[in-house]
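Before I ask anything, here is the structure I am working with.
With one protein chain held back, the other chains of the complex are shown just where they sit.
This part shows subunit A:
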Amino acid sequence: MNNKYFDVHAPVFWPATVLIIAFIAITIIVGEPMENIFDQIQVFITDKTGWLFIISVNAFIVFCFYLGFSKFGNIKLGGKNAETEFSTSAWFAMLFSAGMGIGLLFWGVAEPVSHYSKPPYGEPFSVASAERAMNLTFLHWGFHAWAIYAIVALALAFFTYNRKLPLTIRSIFYPILGDRIHGWIGDVIDVMAVLATLFGLATSLGFGVQQVNGGLSYLFGIPVSTTIQVLLITGITIVATFSVFSGIDKGVKFLSEWNVRIAAIMLIFVLIVGPTLFIFRSLIQNLGNYINQIIQVSTWTEAYRDNGWQGSWTIFYWAWWVSWSPFVGMFIARVSRGRTIREFIFGVLLVPALLTFVWLTAMGGSAIFMDMQNEGHQLAKDIVADESTALFVFLHEFPLRTIGSAVGVLLVISFFVTSSDSGSLVIDSITAGGKLDAPVGQRIFWAISEGAVAAVLLIGGGLSALQTAAITTGLPFLVVLLIMMYSLYKGLQNEYARNEALKKDLDKKSYEKNLAQIVQKNIQKNKSK
């Protein structure tokens, strides 16, 4: 298996492949009961371990800020002479596209409106619920989410570039397991990461095409059917295959940059035709509210008034981000060589979060604003009725609605392609034993299997069952992340101490003098011979 097209790490590649097939087969054959089992596990996680998620994500954010401001901030990923591989703008574009671009398209309108019409407490459709809706949405998509990614990505990047370990999840355990990470324990960890990533990607690809289908039917009256969706998956997979075929510095970078450009066009479009003044004013107010209440909102656990709201929103999000973190983290690590830790933390934490806030305010905030102008709140009800068409219902309110929706569909598709190709790169890297640029044949294999898994699940059912299963990996990975914080801290301490020890200059002058003497002596000897 060691040639130009395939160069796999067999103990990870084969178990992962077999398990993927087995899992899908079981889910489809067993059907309903399987979904119930996964559901129960998820309910258990959100119900019983919610508090652990809440405290952990706050710990992550504190840790990130600590690293950013501490003496470790100057440590460079890849050593002090490392060069950055991508320009800063391309870097941001890729962070954003891989991290949550697709989720923002899906939820950008739907989530704020949903909190506004079904608040966790208080009067629905009120000013208070509108403010709270924006605040909660900012919480779910803001610094906390990016802190989770930042930690995984930073740990991976550090152990890969500074410690020269393979770019796979197992490397993070090096300070604890030592060389045993190269043994079966490491293989198990990597197989788990492959499964979580592939199922996460394939299921969201499955749901994503439903959104695209919804959009197309809203726009052009194309029927919503499995056939159309499978065709869409095929199309997306073909584009993604081309993208991974051309590699990260061509296709993936190109698509990410264009994603962000199209998203920016869409944002500007909404800014111009939407309630412009309101968007600017509310952005400032939302930001203020968010920062002002960040401690209160992020440590709120429904302890005194348990409506069961948090389990299906906040905890669900935390588990979701955590279960995606191996994938997004590896991708971010892959593109972040040569950044200092300070640059990395503020780049990953602040810039994408701020862009997200602008997006959420322009989309969800505008939708709430428009809804508040009307009695009966029909708009909000329409949006909440089906999240997958929320964006299009919202865009329908504006002039040039066809163009707006068409751009929307295009954007959903292109974000999907980016998720799919970056996901293939990540899985490919893990199954190749951590090589940064694994052979092309393998990349194509994974891109196609993602599409195939999504298609099979669409036809055979079991999309939501497997997505639930993917999210339930959030709890074990949360524990992994906590350990990761510790081992990253240890690693950075050591790196810093080494850099300090190396700082002092050697006494080069007297060494040169010594050396010159010896050379002279040899010359004398030569002559006397």
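Throughout what follows, a residue touches a chain if its C-beta (ideal position, glycine included) is under 8 Å from a C-beta of that chain, and two chains touch if they have at least 3 such contacts; residues count from 1.
The working rule: contacts and distances are computed from a predicted model.
Student: Pick, from "Teichoic acid transport system permease protein", "Phosphoenolpyruvate synthase", "Universal stress protein" or "Nitrite reductase (NAD(P)H)", the protein name that UniProt gives for the chain of this complex that is not shown.
Tutor: Choosing among "Teichoic acid transport system permease protein", "Phosphoenolpyruvate synthase", "Universal stress protein" or "Nitrite reductase (NAD(P)H)", the correct UniProt name is "Universal stress protein".
Student: Taking the entire complex into account, which one of A:296, A:373 or A:526 touches the absent chain?
Tutor: A:526
Student: Tell me which stretches of subunit A touch the chain missing from the display.
Tutor: Touch with the absent chain occurs at residues 489-490, 493-494, 496-498, 501-502, 504-508, 511-512, 514-516, 518-520, 522-523, 526.
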